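Left out: one protein chain. Kept in place: all the others.
Every chain is named by a letter (A, B and C) in the order it is written, and numbering of its residues begins at 1.
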Amino acid sequence: MQRKSLKIVTIGGGSTYTPELIDGFIKRYDELPITEMWLVDVEEGKNKLEIVGKLAQRMWNASPYRVKVHCTLDRKAALKDADFVTTQFRVGQLEARIKDERIPFSYGLLGQETNGAGGIFKALRTIPVIIEIIEDMMALCPNAWLINFTNPSGMVTEAILRYTRWRRVIGLCNVPVNAMMKEPQSIDATLSELTYKFAGLNHFHWHRVFDHNGDDVTAKIIDAMYNNRDTGIPANIHKVPFLREQLDRMNLLPCGYHRYYYRQEETLKRGIEEYQTTGTRAEKVQQMEAELLALYQDQTLSTKPELLSQRGGLYYSESACEAISAIYNNKHSHIVVSTRNDGAVADLDDDCAVEVSCFIGAAGALPIAFGRLAPAERGWLQLMKNMELCICEAAVTGDYGLALQAFIMNPLIPGGETAKRVIDELFIAHRKYLPRFAEAIARLEGTEIKDPIARRLSV
Amino acid sequence: MQRKSLKIVTIGGGSTYTPELIDGFIKRYDELPITEMWLVDVEEGKNKLEIVGKLAQRMWNASPYRVKVHCTLDRKAALKDADFVTTQFRVGQLEARIKDERIPFSYGLLGQETNGAGGIFKALRTIPVIIEIIEDMMALCPNAWLINFTNPSGMVTEAILRYTRWRRVIGLCNVPVNAMMKEPQSIDATLSELTYKFAGLNHFHWHRVFDHNGDDVTAKIIDAMYNNRDTGIPANIHKVPFLREQLDRMNLLPCGYHRYYYRQEETLKRGIEEYQTTGTRAEKVQQMEAELLALYQDQTLSTKPELLSQRGGLYYSESACEAISAIYNNKHSHIVVSTRNDGAVADLDDDCAVEVSCFIGAAGALPIAFGRLAPAERGWLQLMKNMELCICEAAVTGDYGLALQAFIMNPLIPGGETAKRVIDELFIAHRKYLPRFAEAIARLEGTEIKDPIARRLSV
Amino acid sequence: MQRKSLKIVTIGGGSTYTPELIDGFIKRYDELPITEMWLVDVEEGKNKLEIVGKLAQRMWNASPYRVKVHCTLDRKAALKDADFVTTQFRVGQLEARIKDERIPFSYGLLGQETNGAGGIFKALRTIPVIIEIIEDMMALCPNAWLINFTNPSGMVTEAILRYTRWRRVIGLCNVPVNAMMKEPQSIDATLSELTYKFAGLNHFHWHRVFDHNGDDVTAKIIDAMYNNRDTGIPANIHKVPFLREQLDRMNLLPCGYHRYYYRQEETLKRGIEEYQTTGTRAEKVQQMEAELLALYQDQTLSTKPELLSQRGGLYYSESACEAISAIYNNKHSHIVVSTRNDGAVADLDDDCAVEVSCFIGAAGALPIAFGRLAPAERGWLQLMKNMELCICEAAVTGDYGLALQAFIMNPLIPGGETAKRVIDELFIAHRKYLPRFAEAIARLEGTEIKDPIARRLSV
Partner (left out) sequence: MQRKSLKIVTIGGGSTYTPELIDGFIKRYDELPITEMWLVDVEEGKNKLEIVGKLAQRMWNASPYRVKVHCTLDRKAALKDADFVTTQFRVGQLEARIKDERIPFSYGLLGQETNGAGGIFKALRTIPVIIEIIEDMMALCPNAWLINFTNPSGMVTEAILRYTRWRRVIGLCNVPVNAMMKEPQSIDATLSELTYKFAGLNHFHWHRVFDHNGDDVTAKIIDAMYNNRDTGIPANIHKVPFLREQLDRMNLLPCGYHRYYYRQEETLKRGIEEYQTTGTRAEKVQQMEAELLALYQDQTLSTKPELLSQRGGLYYSESACEAISAIYNNKHSHIVVSTRNDGAVADLDDDCAVEVSCFIGAAGALPIAFGRLAPAERGWLQLMKNMELCICEAAVTGDYGLALQAFIMNPLIPGGETAKRVIDELFIAHRKYLPRFAEAIARLEGTEIKDPIARRLSV
């Protein structure tokens, strides 16, 4: 009953993550009989694509399996009859991320890839592109599944569900996997004994854990966390502890990104320090990428290099390959993904995207109904989802006022002159990648921006 | 990490179904290391309990496993430290069911175990008893799971969730299993390839099916149904076909019990015919029970007899044993159960009981979020759930006016004098088992009931 | 600030109700400075329009005010620059209503103008026409208000809100006014002392009443009702009392039309008796109309004749004129109308039409938030609204399967062969007025309808 062969397409295939994905596919080849992989990238990423593509082919060649790796800048050619499409592209490359980080920090606001001002602009740039990809998929591979890794993964999923008719999409993130890989040990249990219930949004979810007796062991994990047991906090978030009284009261485990909100003061301070000294995350990633690309060019290399695991995407291939296999083999595996809510998070509308515990199979994600959250979590969640809705709509319509509304709502951006200044500067800095805002940006450019953007873009 | 031994308690253990349950446990012994089984019944069922209990012990004795079967009328003694409690009791025995059926039919209304006037009175009798059982469990086995089979299973679950603090409960029914066992063949598929999404209430749910490509194959199964393929309609429902235009429009598979509503005219007519001729379902069951009990007394019998499968509870042990094993072994098996909604059926309140596709594990049922139904199904569903809420509240409070409201709401009971007459006659007929309505019934008994109830209780 | 003059357009102006409307306008002339009235009708109503139009002009001539009455079959000409448009048309005239009543009764089902099978077909015929009227209004009088009286008034409003972009609409009915006119006396109070809160749907609403101390006096009115005080039951509903225990429990006053549901058995029986003997309501109305038209032709008549008040539309002009004046003069008068829910009836979606207590002013209806209903009322309400949604969608799309769904959902129509037979016969009988169902009806006509429709259309 299964299809004989599988065609995988990776958009943003020139990413240095790609070898991890190849590694995952090789390990699961018995579950996923891939015959061809297409790595797609844009002109600006051509060089990376070539280097990465060659390594990918060497990796497959070194495996027992015959898989042809195609590298192309022609997205349509790649998508034709694809079975699975994974997306890991970055509109504007790391240069754009550097602006997302450095411009806000230069004004004392958080610049981060998926949170604060930076996250909003990443969404504004990415959403129109993902919609174009969907349009191509509708025409060229209507039965394919889209496994999205491009950040902000939740808003990308939201935009697809809300502004296109495509439903074969799953938004992935490695944050929940991290938690599930580390937490069980912290209470001397194994993952298979436990039941995880995640609910929330991408990079803004909470979870609760139950043991083999059905007892809630969330408080035990919280306790372990404060006793220095590793509970899977992503490497790229400053290790500021949550306030214990807060977590005890919640009886939920927050995700690492909640630090930006629950410990806003300290994470902002650390971010500004890095901005002023060692450089922001994007700059570090840029440097790491250069090192990785250098390694990748070693023609004798045919395995995933160790250095890659420091890149921040731990379990990235775990998530992606497991999700693809779960769909292909109708496995109903528990994976936490961004998908249509349908009531799973009862505090949000049915038709929006949420990130929740799902059982993934041939029909896609079956989200687990979590019920309602307590008022504290509910308030945060409803704010964030509504902010996301403003951003998605602004990304599609090019509505400046709505983008401004999102800025002012964002808990990491105090409303006022600075917010206005930062949004305007980011609009101007990214104008090349924001064609739908062309008119609004033209108006802004008429107004004087005193400090040159350039200055704040380097340490 | 697993418990060393398992104590199972079955309330209503004298039921002729019990051998099926034993058979299921024997087949799954490697998953469920049972050491003792306690069959509990009431004084009126003492004789049956003895017969059934002896057969149960012979069945275990004939198996490779050493399990002691205890028979008792002392519920508290049995519940002490139980791991799993299954409930299959019938308040008032089959005599009460006969009244539930014959009194309404004598007035031209549907008398049925879980639908119409009969279903309402079964709920009114059963709910106070299940609440007493829960009180015992809170004291004697607070970590046990209750697997309820007693009808009306959905309202029993609703009452537990709403009027007690007990959460370790799963309401089971074999109707969904039937569908999943039969339908795949009707479209030349296997169950493991398909994805089932059930949503609704006990005996009032719909489902949609997806194939290994993620495509909706509901219409294919509807088509098969009209081409005489077996799609798992329960044996005890008259085979009146649904109106095809309706099903095509719904693109959902109804459950067998929907016939009482979608083909109300014909099912009522058939029921009245049986009432007037061969006897109602309860009377047939009574006869079958006598035959079964005669068989069970054969001291050489140590296996489940073939005749039992005609009793109507096909896959009964399948559901119960799989649910228990899924909890015990944290299997996350897909089973359709009555559980707290938590948003899974987004058209109903979070805090009510629904019957939906769940993944069952150590933490109980993880319901799959189904989203909203189309207006036609939504309207039916909301009516039925609100009627259930009236019945549950009436059962707990003894509020006659509320029971009357439920009667008038019930789509199978036209509002008016006859409804009033039937509810009053049923109250009087069941007064022994409705202590909370004692005052209301006393008032009724002052009023003249012209025709003797007795007359309508025999063919 | 007020407009100098007012142009009123009445669609279905040939109705024998029109003199009541004129009478109302004359009495309120100081609030509503009308300068021209346009009575619009269709070819089939030309004769009535002429008779009624002449009487209307005589009534204005006998008043102190100079108002020109225009009679026309050209709707567009009439609508041009209208300020208020009232609709009281009947698609297919009384002949269609007779079919709506007699065909269902001939099968033992309720035939009634706004309930049961008849109400469904009246909606199917009327909705496409009202949508055409709205299209004309968008082009010809975009600032006008539509005051709809055409039944089923709630579904007509629902269809306008859901399938057009027009928002200046109010759905009126005289049932709530009746209650408010009669009930206060039944408890020796005056209307101005009391506070009324109505909630529900057109012809399916409940209300609660509070006195000058803020105390709930609903129970007092229920008591008065059972003590033979007049509480405003519409003349055209059989006087079968509600079951007292039900009303006591509800602590809400139902509307007269609830009898069709709460006393379904008796109202159906009475309806069938009339069908078999004196003729259905439509036939009586037809006769009364003939008498009225005979009266209207008396050239000396220049006032509303007494006989009109027996026609069934008591307080019709009261409602219509008060609503128009409340809008024109921004009066914020309390009137019960069909309007967009917006949360007022919290058990229904925001975007649907409900009939609730509103304060009416220049911005239209401000609905009073009623909160949630108790489960019994909620269940009924949700069923009825979802049935309405099916009917409205079917009316617009011509979807036979959806109309069938509505039939089967309808609490007055038991699902089954008879339901199928009646819907098919009604489709064929009304084919001239159901162009959107042309294809479905053509298929039906291929199937044999054994009994000639004609037979059941006369006593």
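We adopt the following convention: a residue touches a chain if its C-beta (ideal position, glycine included) is under 8 Å from a C-beta of that chain, and two chains touch if they have at least 3 such contacts.
All values derive from a computational prediction rather than experimental measurement.
Taking the complete complex into account, the chain left out of view touches A, C.
Shown as candidates are C:Leu94, C:Leu301, C:Ala369 or C:Val396; the residue that touches the absent chain is C:Ala369. When the whole complex is considered, the residue among C:Lys220, C:His332 or C:Arg421 that touches the unshown chain is C:His332. Per the touch definition above, the residue from A:Tyr262, A:Tyr316, A:Phe370 or A:Tyr433 contacting the chain not shown is A:Tyr262. Across A:Met387, A:Leu426 or A:Ile441, the residue that sits in touch with the chain not pictured is A:Met387.
Only one of A:Leu301, A:Ile408 or A:Ile428 touches the absent chain when the whole complex is considered: A:Ile408.
For chain A, the list of residues touching the undisplayed chain reads 243, 245-246, 248-250, 261-266, 268, 375-376, 378-380, 382-387, 389-390, 393, 399-402, 404-406, 408-409, 411, 414-420.
In the full complex, chain C touches the hidden chain at residues 1-2, 143, 145, 168, 189-190, 192-195, 197, 210-214, 327, 330, 332, 334, 340-346, 350, 357, 359, 361-364, 366-372.
Quick note on the criterion: only the chains that are shown with their structure count from here on.
Looking at chain A and chain B, no chain is in contact with each of them. Mean C-alpha position of chain B lies 44 Å from that of chain C. None of the residues of chain B touches two or more other chains.
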